[in-house]
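Heads up, the thing below is written out as structure tokens.
Shown here is a partial selection of chains from the complex, left in place.
So that you can tell them apart, the chains are marked A and B in the order they are listed, and the count of residues begins at 1 in each.
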Amino acid sequence: MDLTWSEREEAFRAECRTWLEANVPHGLPSGDTREGFTLHLEWERTLHAAGYAAVSWPKAYGGRDASLWEWLIFEEEYYRAGGPQRVTQNGIFLLAPTIFEFGTDAQRDYYLPRMSAAEDLWCQGWSEPNAGSDLAGITSRAVRDEAAGGWRLSGQKTWTTRGAFCTHLFGLFRSDGDAERHRGLTYFLVPLDAEGVTVRGFGRLDGDEGFAEVFLDDVFVPDGDADPARGGVLGGVDQGWGVAMATTTSERGLTLRSPGRFRATASRLVELYRARGGDDPLLADEVVRAWIGAEAYDLYTLGDVTQITSGGSPGARSSLNKLFWSELDIALHRAALNILGPDAEIDDDPFMKGYQFALSGPIYAGTNEIQRNIVAERVLGLPRK
Amino acid sequence: MRFAFSDDQLAFADAVRELLTNECPPEVVRAAWDSPDGRNRRLWTQLAEMGVVGMLAPESIGGLGLSDIDLVRILAEAGFAGLAEPLADVAAVVVPALRDHGAAGLSDELLARVVAGEATVGLGLRSDGSTLHAESADALLLEAEDGLHLVATTDVELSPLNTVDGARRLSRVVWSPSEETLLAGGPSAAVEARDRAAVAAAAELCGLADRMLAIAVEYVTERKQFGVPIGSFQAVKHHLANATLALEFAKPLVWRAAYSRTMGDPDASLHASMAKAQASDAAEVVGVAALQCHGAIGYTVECDLHVFLKRAWALQRRAGDAAAHRRRVAAAVLHAN
């Protein structure tokens, strides 16, 4: 056991801190509004220019070959500095690990540099109106077009975060209508400017436009990596379920929600308590519970990374990870609202905004009910039925 | 002993529900978000005409001369409908304050106009630090250290605030108490006003929770995943059973608080605090369960749920949050004798 950082890591931290303190923009409007998105895009390009867009990626793809440990350090410094939400996150943190694992060289070479440079902006197309928790209930279909050497996609995707502002979508389509629920799905990459795509944004509870529905009507996508600029297939045809499960594991685990994010929220909560908590022992207890939770998540993550860097995989334990951070995020923000008391309903308070977003945590990335089933069945080994 | 509303009380509540079902569906509540002052005069007039606004005012000036027990069910109906009008503040706090402390000439005439729906009076408690619908009010009932003051809206400075619930138009009020503005000196009138505000918020929260639960029950019965309605999953059942449990054991405390106020029970303040503590917690439990059972759809503004959820968030922490009221109960129960 060694909970210290190496000199090299400390140097990396110092470098990140200096650069972030000098460059992080403050007070951007939400990236889930059209106006805010444009400003966030500028920031993403600034990050990329300085090599911070995806630190753990190879240099060739726009990263800086940082270790997973250094990635954690970067994230901690990023949130410590009050860095804005990453509007590129669905690409960099969710799709990219899948492309690294399942993509061809041509796909990696084409998509990853454009992704880190925020030229291509990816949204996810998992959910459909009748396939939410029941992801295998997907009905959007991919029909083979042998003559054209590709597929024709039709159907409707929904809940695609920032879908109205993105340029590309990744998602599952039913390529074999006869196969059982989990089979016969293929993982497609789709440019949203392709003919036949319509995107409609709609409002989120926290007041941002945020979500979109994406309608596909006979949209052509070429085979595999034949022409990445027009999209393609990631992993094998009819192999989409396995490929998607790799993405959802990333989504639940630490790559989506690094501990630095919650540590930073916990620090701000402590500041709020000092400013307005009035030395109330009940509020203090609530703040401390959340603060300990953020510490626990940080340490748990260090254990995860130790395991991953030793060649292990967290597997179904990523569901524990997701349950914990989603509930921690609510606890952190609810404590803040309890400190704010009657002022909690005042909308320009960042904790109120954050609370509303936190409430979506137990829903997205697989509802917490599904995650608890997974923990029971795959971590504890309880019978499925 | 009889712990139930009378047939008359239930019939009145039903009539209010019918009015609000017709005149205040979610579309109307949403419209308040976008209207200039968040008010709906037509609806307010209808409520005044029904007698709801002046329920506690004497019949001699156009009121119904009824009691807090009659009113508490109506306020729950207002919560159920998501009514954005300042009914709780006006009917449950301002009207009895003007009724009981009407010595100042101003307040008699004002009370008649309030009861008729021609004027409204905003409420500013020190615990809240802001006032609902102050900009559209004719006067303000404001709590200061020395008691309750009645102040013309023209004599204060208002700073509007952005609110999570767009139908709640809140303002900070800057003003100076004076002998002329003092309506009722000493602590008892202010304590009564705070207790009344707490019970009114508790009643609204019960109605809001009832509505959120109803919306969730309807959704999980219709929405299918894995080939069955999601309401058939045990986790969903248990979320909504927990919500029901929290709510059904909060309501009796709220009804009792109104009864104790009506009867002048010496424990009326204690009962008000128990009611507000439990109703605030119940609304939180119900809101979280309802949102979670909706999944992503509940997280959109297209779904009505958020209208009620945001109102509940606001009321949970107005007129004292659950912790503050439990502190008050502790002072009475643990440190007595």
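Here, contacts are C-beta pairs under 8 Å (C-beta built on N, C-alpha and C of every residue); 3 or more make two chains touch, one makes a residue touch a chain.
Since this is a predicted model, take the numbers as computed values, not measurements.
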I see a single representative of every chain type. Please write out the full complex as a formula like label plus count.
A x2, B x2
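We adopt the following convention: only the chains that are shown with their structure count from here on.
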Subunit A to subunit B: how many Å between their CA centres?
39
Going by the contact rule set out above, which residues of subunit B touch subunit A in the complex?
127-130, 161-165, 168, 170, 224-226, 230, 233, 235-236, 288, 291-292, 295-296, 298-302, 306, 309-310, 313-314, 317-318, 321, 323-324
Spell out the residues on subunit A that touch subunit B in their complex, using ranges where they run on.
127, 130-134, 137, 158-159, 202-205, 207, 211, 280, 282-283, 337-338, 340-348, 352, 356, 359-360, 362-364, 367-369, 372
